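Of the protein chains in this complex, one is absent; all others appear in place.
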Amino acid sequence: MKKFLLTLSSAAVLLSACGGNGSGNEEAGGGEGGDLEEQVVIGDDIEGATEFTFWNFQELHSQFFEDAVTRWNEENPDRPITLVAETYPYDQMHNNLLLSLQSGSGAPDFADIEISQFANFLQGQPQLEPLNDVVEPELDNMVTSRFEIYAKDGEYYGMDYHVGATVMFYNEEIMNEAGVDIDSIETWDDYIEAGKQVVENTEAVMTTVESDDHFTFWPLISQRGSDYFDADGNVIFDNETNVDTLQFIHDLVYEHEIAILAPGGLHHAEEYYGFMNDGGAASLMMPMWYMGRFLDYMGDLDGKMQIRPLPTWEEGGNRSAGMGGTGTVITNQTEDPELAKEFLAFAKLTEEGNIKLWEILGFDPPRHDVWDTEEMRADNRFFQYFHDDIFDILLDINDEINDLNITEQTPNAQQEINSTVMHSVLREQSKTPEEALSDAAEAVRSRMTD
Amino acid sequence: MMEKKKVVKEKTISVLLIVLFSIVALISLFPVIALVVAALSPASDLMRIGLTSQLFFSSWDFQNFEAIFGSEGTRYWRWYVNSLIISGILIILSLFFSSMVGYALALYDFKGKRFIFVLVLLILMIPFEILMLPLFRMMMSFQLIDSYFAVMLPLIVAPVAVFFFRQYSLGLPKELMESARVDGCTEFGIFFKVMAPLMLPSFAAMAILQGLSSWNNFLWPLLVLRSNDMFTLPVGLATLLTPYGNNYQILFAGSVLSIVPIIILFLFFQRFFIAGLTSGGVKG
Partner (left out) sequence: MPTSIPTNKNAATVVVKRKRRFNILYSKKAAPYIFVSPFILSFLILSLYPFISAVNMSFQRVLPGQVEYIGTANYSRVFNPTFYTALQNTTIYVIFTVIILTLLPMVFAIFLNHRLMKFTNFFRASIFIPALTSVIVAGTIFRMIFGDSEAAFANQVLQFIGLNPVEWRYNAWSAMFLMVFLASWRWMGVNILYFLAALQNVNNDLYEAADIDGANAWQKFKNVTFPAIKPVVIFLTTITMINGFRMFEESFVFFETSSPGNIGLTVVGYIYQEGIQRNDMGFGAAVGIVLLGIIFVISVIQLYATGAFKKDD
C-alpha cells in the first residue's frame, strides 16, 4: 500500500513537473518556436527584459503589439520588456482566460477580451487590474464610450483598439456593371433599389446578411438608436424598432431578394471570404476594422472596394454605428502591474500608439485628437487597397455613432441572437421577427431574476 | 439437378453478400481516402468550398506535408510529442492498475468483493462529463491545471478496463495459483510471474482500446490544458478549425499523420486483439 502510494505520488511530482505553468513553457519554447504565426516573441534579444505574455484571438493584434514593444524598448532602454504573444481560437481563448483567472494561475499578463464576452469577466470580483490611474488623465482626448463598456463600479478594466464605426463596403466593379452610382445611395430605400439593379444586371447579389452572428442586426438597431439593453440594463431587444429592423433584414433576403445569407453563416467564415473574393456580392456592411480582413483574405478585390457611410433610415439620420470592440486587459496575475500598465498605456493611449492602430491595423483609433493629424493621411496599404479619403468619411460620420449599452447579460443576449433569433427568422423562417425577439428577450429576462 | 440448383442459389447469395459488403466497405473507407486526398490538395480551397469530387482527379502535391515538416510545423510536433507521452504513460499505468483490480475481483474471495464490483459497474454507467466540473475545480485547487498529470488522472484506473480484465481473468485456471503458492511465490509474484503472462491477449486488447481512448480524448484535455505547448493532438487540431487562423495546411496533413501511431499500435497488437476481445468482452 505504502509502496503504491509512494509510486503514485512520485509519479505525480514527476508529471506535474513536466507540466509547469503556461508562461514558463512559453519561455522555454519561445526562441525557436516563434516562427509559427500563432506565437510571436518580441524583444527576446534584450538581456534582463521583463517578460510578459499576451493572449489574443486575432493574430493581427500581435502585429500591433510587436511594433509597440519595439518602440517601448527603444524609448525605455532601462526597462526593456519581452512580449510573448499567443493567438488562440476565439472560444478557447476566452474560456481559458476565464478559467485561469478563476483558478488563480495560468493566466497571461495581457489579454484581449472581445466586447460581447467582457461581461463574463466582470462578474463577482473582477480578476483584472483597474487601469484608472493611466486612463483617467487621457480620458478627455478619448471617445469615452469605448472605456465605459469595459468598466464596472467606476473602475476601467480594458483599452479598446478602435471606435468600430460601421460602414458600407461597395465592390465598385459590380456596382458599375449594374449601372449604379454608389454616391447616389443615401437611404436604405435607395440601397434596396440599387440592389434590385445589381441583381437584375449582374451575376452578384447586393449583399449578405449574417445568420449566425450579430454584425447585421446589431449595427442596424444601433444606427436607429436602439440596442439590446437600455441604459438601466433592462432588456429591450423585443422593442418595435428591433422587430422592424429584423423584418427589414428578412425582407432584404426574401421579399426584395437582393441579399443572401452569408456563406458559412457569418462574415468571418472562410466560405464567405471565398464567396466575396469571387465577386459574389456587391456590398458588405461591416465596421471599419474589417478592412484588414479584405487585405488578408480577399486579395482579388484589391483596388475594387469603396468605403461609404451607411445608408440612413430617414433623411438626416445616423450614417454609422459603433460595433464590436476588443478590450486589452491586464490580469491580476501579472508580476509587475505598474510596468504592465505603463506599457499598455504607451501602446494604446498615446498619440503615437493611436496612429499605429491605424497604420498597422487599419482601425479607427479611440483617441479622437489624432484623427486629423498628418500621419493619418500618409499613404499606407489600406489607402492602396481601398482609397485615400477613408478618414474624411470617418471624421464625417463620427458624431453619428450611438453608444452601446453593455451589461452583465450581454453574453446571454448575444447567444440568443446568434444561435436562435437569426437562425429561426432568417434561415428557417419558422418564427416572425416579433416572436423570435420576444422569446429571446424572455429567455434573457428569466436569467436576470435570480 | 437439385444439386445444381443449390449451387446456383449459393453462388447468388455469395455474390450478393460481396456486393453488399463492398458498398459498406466503401462507405467505411471513403472518408479515410478523402482525408488523404484532402491532405494532398490546396488547403484554403478546401475550407472555402469543401471537398469536391474533382480533387480526386486533379494533380496532388505535397505542399501541406512540406509545411508540416518545415518550420510552420513546430507547434504541431509539440502536440504530437505531448500526445505520445500522455498516451504512452496512460496505457502502461491503466493496464497495470486495471489488470490488478480486475484480476483480484475475479480470482480472490474477499469481503466486499461484490460491493466493489457493483461500484465498477456503477462508474461504468456514470458519464464522466457529469463529474467534469467538480473534477476541474479540484485540479484548479491542486494547481494541476495545464499539466500532463491532470489529463491522465481520470483515466488511470478505467472501469471499462477493470470490467474487461475481470471477465478475462474468470477464465484463468485457478489451480495454477495454488501450485504457485505451494512453490513459495508471494501473492504478487503469482500475479506478475504466473497469471499476468496468461492474460497477454487481454493486455493487447486493452492496450488498443485504452490507447485509442487516450489518443483521441478531447473534452477533458480541452478543459485542463491551457497553453498551446501543452495541447494534445485533438485539442491542437481543433484550434486549427477556427475562422481566425490560417493554418489549414497543418490541419489536413496533421490529421493524416495523427492516425499513424494508432495504426502502428493496432497492427502490432492486432493478432491478440480479437482473441482478447472475444474472451473478455461480454459474458453476461
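Every chain is named by a letter (A and B) in the order it is written, and numbering of its residues begins at 1.
To be clear about the criterion, a residue touches a chain if its C-beta (ideal position, glycine included) is under 8 Å from a C-beta of that chain, and two chains touch if they have at least 3 such contacts.
Treat the numbers as computed from the prediction; the structure is a model and nothing was measured.
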Among B:Tyr76, B:Phe97 or B:Tyr168, the residue in touch with the chain that has been omitted: B:Phe97
Residue, one of A:Gln39, A:Thr87 or A:Gln127, that touches the chain absent here: A:Gln127
Residue of A:Gly106, A:Pro219, A:Gly264 or A:Gly353 in touch with the missing chain, whole complex considered: A:Gly264
Residue numbers in chain A that touch the chain omitted from display: 1, 4, 8, 89, 91, 94-95, 98-99, 101-102, 120, 123-127, 211-212, 263-265, 271, 411-412, 415, 418-420, 422-424, 427-428, 439, 443, 446-447, 450
Hidden partner interface residues of chain B, rising order: 10, 13-14, 17-18, 20-21, 24-25, 27-29, 31-32, 34-35, 38, 46, 48-53, 97, 100-101, 103-105, 108, 110, 113, 116, 119-120, 123-135, 137-138, 153-154, 156-157, 162, 181, 186-188, 191, 212, 215-216, 218-219, 223, 233-234, 237-238, 241, 251-252, 255, 258-259, 262-263, 266, 274, 277-278, 281-284
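We take it that only the chains that are shown with their structure count from here on.
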Distance between chain centroids, defined by C-alpha means - chain A, chain B (Å): 40
Interfacial residue positions of chain A with respect to chain B in the complex: 11-12, 15-16, 18-22, 25-26, 28-29, 32-33, 35-39, 57-59, 86-90, 92, 96, 99-100, 102-106, 264, 266, 268-271, 273-275, 296
For the chain B and chain A complex, residues of the former touching the latter: 44-45, 47-49, 71-72, 74-75, 78, 85, 89, 93, 136, 140-141, 143-150, 152, 222-223, 226-230, 238-239, 241-247
